[in-house]
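Worksheet: the structure to be examined is printed underneath.
Here the complex is missing one protein chain, while the rest keep their positions.
As written, the chain order gives the labels A, B and C, with residue 1 at the start of each chain.
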Amino acid sequence: MKNINIGVIGCGFMGRTHSNAFGKVSQFFDLPYRPVLKTICARNADRARAFATQWGYESAETDWRRLVASPEIDLIDIASPNDTHAEIAVAAAQAGKMVLCEKPLGRTPAESQAMVDAVESAGVANMVWYNYRRVPAVMLAKQLIDEGKLGKIFHYRSVFLQDWTISSDLPQGGEGLWRLDASVAGSGVTGDLLAHNIDTAMWLNGAMYEVTAMTETFIKSRKHNLTGKQEPVLIDDACAFLARFENGSLATFEASRYARGHKALYTLEINGENASIIWDLQDLHRLQYFDHRDEGRLRGWRSIHVTDGDQPYMKHWWVPGLQIGYEHTFIHQVADFLTGLGEHHNASPTFREAMRTDNVTAAVLQSAASRSWEKVAAC
Amino acid sequence: MKNINIGVIGCGFMGRTHSNAFGKVSQFFDLPYRPVLKTICARNADRARAFATQWGYESAETDWRRLVASPEIDLIDIASPNDTHAEIAVAAAQAGKMVLCEKPLGRTPAESQAMVDAVESAGVANMVWYNYRRVPAVMLAKQLIDEGKLGKIFHYRSVFLQDWTISSDLPQGGEGLWRLDASVAGSGVTGDLLAHNIDTAMWLNGAMYEVTAMTETFIKSRKHNLTGKQEPVLIDDACAFLARFENGSLATFEASRYARGHKALYTLEINGENASIIWDLQDLHRLQYFDHRDEGRLRGWRSIHVTDGDQPYMKHWWVPGLQIGYEHTFIHQVADFLTGLGEHHNASPTFREAMRTDNVTAAVLQSAASRSWEKVAAC
Amino acid sequence: MKNINIGVIGCGFMGRTHSNAFGKVSQFFDLPYRPVLKTICARNADRARAFATQWGYESAETDWRRLVASPEIDLIDIASPNDTHAEIAVAAAQAGKMVLCEKPLGRTPAESQAMVDAVESAGVANMVWYNYRRVPAVMLAKQLIDEGKLGKIFHYRSVFLQDWTISSDLPQGGEGLWRLDASVAGSGVTGDLLAHNIDTAMWLNGAMYEVTAMTETFIKSRKHNLTGKQEPVLIDDACAFLARFENGSLATFEASRYARGHKALYTLEINGENASIIWDLQDLHRLQYFDHRDEGRLRGWRSIHVTDGDQPYMKHWWVPGLQIGYEHTFIHQVADFLTGLGEHHNASPTFREAMRTDNVTAAVLQSAASRSWEKVAAC
Partner (left out) sequence: MKNINIGVIGCGFMGRTHSNAFGKVSQFFDLPYRPVLKTICARNADRARAFATQWGYESAETDWRRLVASPEIDLIDIASPNDTHAEIAVAAAQAGKMVLCEKPLGRTPAESQAMVDAVESAGVANMVWYNYRRVPAVMLAKQLIDEGKLGKIFHYRSVFLQDWTISSDLPQGGEGLWRLDASVAGSGVTGDLLAHNIDTAMWLNGAMYEVTAMTETFIKSRKHNLTGKQEPVLIDDACAFLARFENGSLATFEASRYARGHKALYTLEINGENASIIWDLQDLHRLQYFDHRDEGRLRGWRSIHVTDGDQPYMKHWWVPGLQIGYEHTFIHQVADFLTGLGEHHNASPTFREAMRTDNVTAAVLQSAASRSWEKVAAC
């Protein structure tokens, strides 16, 4: 087992999930590589040092450029806000590092394209953290679809509903709230939430080629944490769109941060000629499955508790019936990345694959502005 | 199609469900006989007349003995309180009438035995209204068990939970509250609720032969509506028991009127070697079904929405997906009774079959008193 | 209590639900009028006579014009296919009859307008059978919204999913399958299913003013039962649309007959600032309710089993915990109609109100064709 020295940039929410994943993966998976938590990088030196101690990093750093330049580092992992993704990723690729990046790739297709170009020119391993693909129940859905169990697909529908920004007292911008600041985040729910729905959808159901969308910003101005002033809210609070997939299926997508009662209701449903599936992040271990080939009077939606050893990833954990959680999706993604590395291929989604999602979100935002159907750019 | 003239005794809750069943059955089922709502009998003449008008009875009567003696009546249906069952049933049988009786049969095994003897000596058609057997999902469960789909049975568990008597302000006795008056009802939840659980259990899983039980009366005295005085509460508010069935399976049963949050949570679960089922009255159209023979990674509890034409009784109603309700179980029971009549056999449960349930409830109450395992009397 | 003589046209699925409603309502509701099942009208004389016997009609008729002209009839109820609605309704109104009509009103806004004009000119009582408003749980939702419990509304979403037309062997047209024949039905799922979603939505959430839609016909030709030939399928098999309501909320709607696993999954969700609700026809007694004003750590979706006497319509039925079904929504609608009649107002939805729904479905179909946002015509 060879060591891989990891440098992680960002010690917010995603810095924690990634650090945890790198730290745990070797205890649960037999892998050709072992990640070593070498350096954490954050702007604030005290915070970086404390984070290093807590998570067992060997050192802390405040300048990502020094980290990227360090010969000790094999892999740069970008867990910082969206407005930093492109610059860091391009530099890291140019420095010959493997590059992992939080989703979405860039704030715009142009940023994303530059990132794809950089990793592909450099020929470095790369991956984007669309972690929800690695929920065991979602991976089981992928297996079933790939095996053809659903038959011809007619419908795909997916939502991502939250309710955390309903209060007009909530400010925008700064630590923990940069997702409400369009200049940092790029967009609102479209890039933050729908990107997940779209990534999973295209992974499961192939490419979508056209969309028509609407967006809304319910609260028009909020205090900005960095300026201290009431400023216009420029992100989308909610977005819904219709789409057509290349396989002939129809789709509806919706995300909102104003859906009272839902904290992280990411659901997907896919209806095929022979079978259908439903999944829901808030009860992530359950895959609902309906198979029309079951005996007529005994047909029903099966609530599959995906915790058995013959179900994806679960043999690495505990015993049937016992659950894992959100953080494990990141561990699985690292495991898949390192497995891929051992077999000389990139784990999915690569930067190029993730850029397809950015092209869809761009078309969605464009459609909301143009009030027309928009084609999704090829990738 | 021949007419059958019906005389119903009692115009309370059960008088309504029975009248509705007799009145509706011919619109939804093709049957060899058509019930005619001939006479309603209730002690209060005004109430009887109003009920007759409302439900379309040809006449009203206040004396059940006159009804039983009437040559116009073919079938006596007993929907009056438990303390009247035995006397009326015996008289009706002796008068050569078909006799239907609300459950439980008698207040005691002795009363029940007299009733069984009477209908069997007279050779008259007879049936007891254990209506929950006729929920489509429960009948589907019966089919699956009879076909051997579950294999050897290991466990049966069943509860009937309500919460309507928690307040100590609730009086006992009289109109609508006779179920709290031991002299009228015979017992509390054991005869009122557990009788249903036991009837279904023995129908699905065969005879049980021994029980050990506990009962409790949480509120020791209540105002009595007939005397106006605070009087001891002599019924059981709650009862739980363990049982062993002749097929080697173990069972637990529990009923209470002090289970906050449940209005009529009648559930049953049966675990077999190959498959298991769960059913719940509060979502009565759903049968939960788990089949171990399903492909391993796709095993799960199926939520079968029992509304299709190939599922029991449902071809008589609307279209798939559309529900029926509580009252329909009585309609089904009349349909089965009349079908049986056309084929010269009694529909189940006959008085004799229902007496088995009374023997179990007697053993349960005896066990609660003796604090010992008690054998169930044979029937 | 005054009698109202009813003439029902059509003895298919809706003829049964309406006949049942007229026949049962007086047994469960105290009303100023009592419907009398006077005459059933159907093209086939044998079928009409058999239906009359089964349901207790005094007579059968084969020519709706004679029925409309009959001085004995007070109310004409149209339960025949969509292509007959306008002509019968206009004639009945002109003859001074009260007119009830199955939904949708007409096949086109022009037909609907003629129907509205006719009943309003004649000044006759009128109502359209959007029965799902009368599910107790849906009526409870209406109460909560009208009381302001939800606060400002952000989102509405609703689907109606079925799977009964997936097989290409299914023919179109004729008895039982006219809903697949565009010339008779007017449209596919848009008029048949989405009309329900839209009616409920506007009743609960006010008017919607613009839509963008897509439709699809998955199976392009089917054998036609009347011609015996393979013919193009001209109805929409699936339809999804985005909408904006006048109250500022965003909505998504979708219907399909190709959603494997769903027989009649009519769902609605509405998210307000303070509370949200979810309802689902396949478990029609349950209203899901989330109230943000609950204590923080105890917030959760409540599964309200709407069977109590203080919940809409339920005091007329059995006891808490015991369900009613699909057919009862029609009984409730008759009860509300007759109550309204006694108070000299029309029960909702009147023809005029129902025409608003037809205007939305017309805009939806227009948008699917134009691939643009379309305004909904005012009414």
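Operating definition for what follows: a residue touches a chain if its C-beta (ideal position, glycine included) is under 8 Å from a C-beta of that chain, and two chains touch if they have at least 3 such contacts.
Computed from a predicted model, the values in this text were never measured in an experiment.
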item: Absent-chain contact - pick from B:F241, B:Y266 or B:W279; value: B:F241
item: Per the touch definition above, residue among B:H292, B:K315, B:H345 or B:K375 touching the missing chain; value: B:H292
item: Hidden-chain contact residue, picked from the options B:R65, B:K142, B:R157 or B:K223; value: B:R157
item: Touching the absent chain when the full complex is considered, from C:C101, C:I304 or C:A347; value: C:I304
item: Missing-partner contacts on chain A, residue numbers; value: 13, 17, 20, 23-24, 26-27, 54-56, 162, 164, 262-265, 281-286, 305, 307-308, 317-328
item: Residues of chain B in contact with the chain not shown; value: 154-155, 157, 159, 161, 163, 166, 212-214, 216, 218, 238, 240-242, 244, 248, 250, 252, 254, 256, 258-262, 271-276, 290, 292, 301, 371-373
item: On chain C, residues whose C-beta touches the chain left out of the figure; value: 140, 144, 287, 289, 291, 294, 296-305, 308, 310-311
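Following the convention adopted for this analysis, only the chains that are shown with their structure count from here on.
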item: Fraction-based call for chain C against chain A, same above half, different below; value: same
item: Greatest separation from chain B - chain, by CA centre; value: A
item: Chain nearest the overall Cα centroid; value: C
item: Chain A-chain B separation of Cα centroids, rounded to whole Å; value: 55
item: Approximate Å spacing (C-alpha centroids) for the pair chain B, chain C; value: 36
item: Contacts with two or more other chains, residues of chain A listed in rising order; value: 301
